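Report on one structure; see the data block that follows.
Here the complex is missing a single protein chain, while all its other protein chains stay put.
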Amino acid sequence: MKKTAWLNVERRSVTSGRLVFAVSIIAILAALVVAGIFFQIYGVSPIRAYQVILKGALGSRLGLAETVRRAIPLLLIGVGLTIAFRALFWNIGAEGQLLMGAIAAAGVALFSGLPDPLLLPVMFIAGFAGGAAWGLIPAFLKVKLGINDVITTLMMNYIAIYLMEWLIHGPWKGPTARGFAYTDQFPRAAWLPTLYGTRIHWPTLVLGLLLALVMYILVTRTRSGFEIRVVGENPDAARFAGISQLKTTLLVMLIAGGFAGLAGVGEVAGIHHKLLGPLNISMGYGYTAIIVAWLARRNPLAVIITSFLFAIIISGGDVIKVSLGLPFQLINVFNGLILFFLIGSEVFIRYKVSFSFRGQ
Amino acid sequence: MGWETWIITTLSRTLAYGTPLLLGTLGEIYAERSGVLNLGVEGMMIMGAYSAFTTAYITGNPWLGILVGGVIGGIFSLIHAFASVTLKANQVVSGLSLTMLGLGLSGVFGRGWEGKPLPNPISSITVPGLSKIPILGPILFEGQNLLVYLTILLVPLLWYILYRTRIGITIRSVGENPATADSLGINVDRVRYLCVFLGGLLAGVAGGYLSVAYRPAWTEGMTAGMGWIVIALTIFAFWNPAHGMLGAYFFGALYILSFRLQPWISPEFLKAMPYAFAILVLVVVSRGTLQKRMGAPAALSVPYTRGEE
Partner (left out) sequence: MVANDGIDLKVRRGAIHCLLGENGAGKTTLMRILYGLYQPDEGEILLRGKPIQISSPRAALTHHIGMVHQHFRLVPTLSVEENVVLGLDEGIGPFLNLRKTRKKIGEISEEYGLPIDPQAKVWQLTVGQQQRVEIIKALYRDASILIMDEPTSVLAPQEVDQLFATLRTLVDDGLTIIFITHKLDEVMEISDQVTVLRQGKVVVTFPTSQTDKPSLAKSMVGREVVFRLEKSVVKRGEKLLQVDSVHALNDRGLPALRGMSLDLYGGEILGVAGVSGNGQTELAEILTGLRRVTKGRVILSGKAITNRSAREITDAGVAHVPAERISMGIVPALSVRENLILKSYRHPPFSLFCFLNRKESDANARRAMEDYQIAAPSDETATKLLSGGNIQRVVLARELSGDPRLIIAAHPTYGLDVGATEQVRQILLKQRERGAAVLLISEDLDEIMTISDRILVLFKGEVMGIIYADGADVEQIGLMMAGTRHEGAVGEKNRVA
């Protein structure tokens, strides 16, 4: 216990779920308040701004649809990240894994010559494989060579980005319009069906919801889930219990990378129907999903809620631009604030901070 | 254009572009040497770029802009230091959140500044006499600016401090083995705060250089991922300022060449090289003694608490 004259910091021995929930809510509220200040600077009352956001993101059929479709990649990636984080594998590379999935899917769609009914299923398989492969490399490097997972996953993001750039400017170049490069459009059979009148590519959504459930069961009820938690919490005990750290880490990144790859398939097969500039496909989902997974406290089912929450925020960005004339970038500020307050508030979960009068 | 001229212009542009890379890397080297991983460099750079531009525009003094850019970058980094060192939060996530914040804030405030030309950018200098030296002259002494030279001078200074002074061994011990440093009476937290601040300061100056000297203008997201290259560079440099200089100009050259070699080599390949190189370096260094001699500071990204060993 550390004691200064007036501030006591003591490690907490019991962590209740209620405390965690309360602290998370407070963190979000704090972010809302600080963001509100920015709204005020632009002459918009925060209350009004939040009202407009909620109305725009949820109030109309189209708005809700757009929010849902934005939640889809966040959901898939977020679920994968909860698994990775449980094993204490810091996967910052979901952006790159998403893109590799998109590339794999595009490759199948444009060049495989498969019969139509097979296209979409094979695209999903290829996308999963692409993202998984991209994630397995850093996993391997970490376990075999002890190389920092944060750096490797981060670097591989950019390698993936430039790989896609090369493809759309080079070998896979399609018709170019106004100086932007893309590939040819996918054949119709490679387009994901969407819900009537919206851009919600529902097969991916269903897949995401299913996988969230499956992963929840995996983590809480299966042997692998148990092993993942042991390896994450105490690698020594894992060794003692005969659990292979290598196999577990590879499994974890197979899932995290694969799911990000699936998200990539969803984006290109459901929304864009071609490959374009990488940042227009990944849209920062890989990074936002980190906050999604963090807020969900590594619980795959909770990701369903948190991914929807962040989809509202992203939709909100469009809304404030159109309805209030505020810059879209405020959303990044908001996200940054939430993430910052979330991790900053963790100190209150880990430690009990109390004040005492001098002389005690 | 004759090939000689082509080489000269390429190298000259490399020197110019490599400068902000070098500045950012020098700062990040110090931060990481003290054990703190700062992934917020991109955010600090862009905040530096924005504040430098607006200050220079309003006051008409580009150097004041650079100064303000550095200070803003430094203040930003203190937020990261507070989260990482005092609150012992996860450094990866803290850095990422600051990058998001930085990109967001600069995007928000920067609206309306786009497209405005800067009336008084940092002027380019041609050193009389020296610029007449064949080959080297036009590269080094023609069309560069004072900040480029100052940056080059910064390298031996920061190298010397890190390896030959008391402050330097203090910093290095804090990053390698904070428990030992603590037991010898060193204030681990204070050293880390200072190093992170230096990192933010230099990142801010680097950003300012971009908006006030290199291409005097403000565009949203103008740092275009330079912060991430800095992270890669720090590894590539083996956390050594001298290697950092070589690496910065090397990566700078790759970037410039990616445009100039476009008809022959795919630009994306060259642009991806820095990131691939960083991973390669990590693999090579992971073997045994090499890890000790040139590897990452052992306590990098691990928060330190006295008594929790």
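Each chain carries a letter (A and B) given by its place in the written order, and its residues are counted from 1.
The rule we apply is simple: contacts are C-beta pairs under 8 Å (C-beta built on N, C-alpha and C of every residue); 3 or more make two chains touch, one makes a residue touch a chain.
Note that the structure is predicted; figures quoted are calculated from it, not measured.
Determine which one of B:Leu64, B:Ile133 or B:Ile161 touches the chain that has been left out.
From the options B:Leu64, B:Ile133 or B:Ile161, the contact with the absent chain belongs to B:Ile161.
Considering the complete complex, identify which of B:Val41, B:Leu118, B:Val155 or B:Ala181 is in touch with the unshown chain.
The single option touching the absent chain is B:Ala181.
At which residues does subunit B meet the chain that is not included here?
Contact residues on subunit B toward the absent chain are 161, 164-167, 169-170, 172-173, 176-177, 179-181, 183-186, 289, 292-293, 298.
So that we can see where the missing chain sits, which residues of subunit A does it touch?
Contacting residues on subunit A, toward the hidden partner: 13-14, 221-226, 229-230, 233-234, 236-242.
Basically, only the chains that are shown with their structure count from here on.
What whole-number Å value describes the gap between the mean CA coordinates of subunit A and subunit B?
Once rounded, the distance between the two centres reads 28 Å.
In the complex formed with subunit B, which residues of subunit A make contact?
For this pair, the touching residues of subunit A are 2, 38, 90, 92, 141, 145-148, 150-152, 154-156, 158-159, 161-163, 165-166, 169-170, 287, 290, 294, 327-337, 339-340, 343-344, 346-347.
In the complex of these two chains, what residues of subunit B are touching subunit A?
Touch list, subunit B to subunit A: 37, 39, 43, 79, 83, 87-90, 92-94, 96-108, 111, 220, 225, 228, 231-232, 235, 266, 268-269, 271-272, 275-276, 278-279, 282-283, 286, 296, 300-301, 306.
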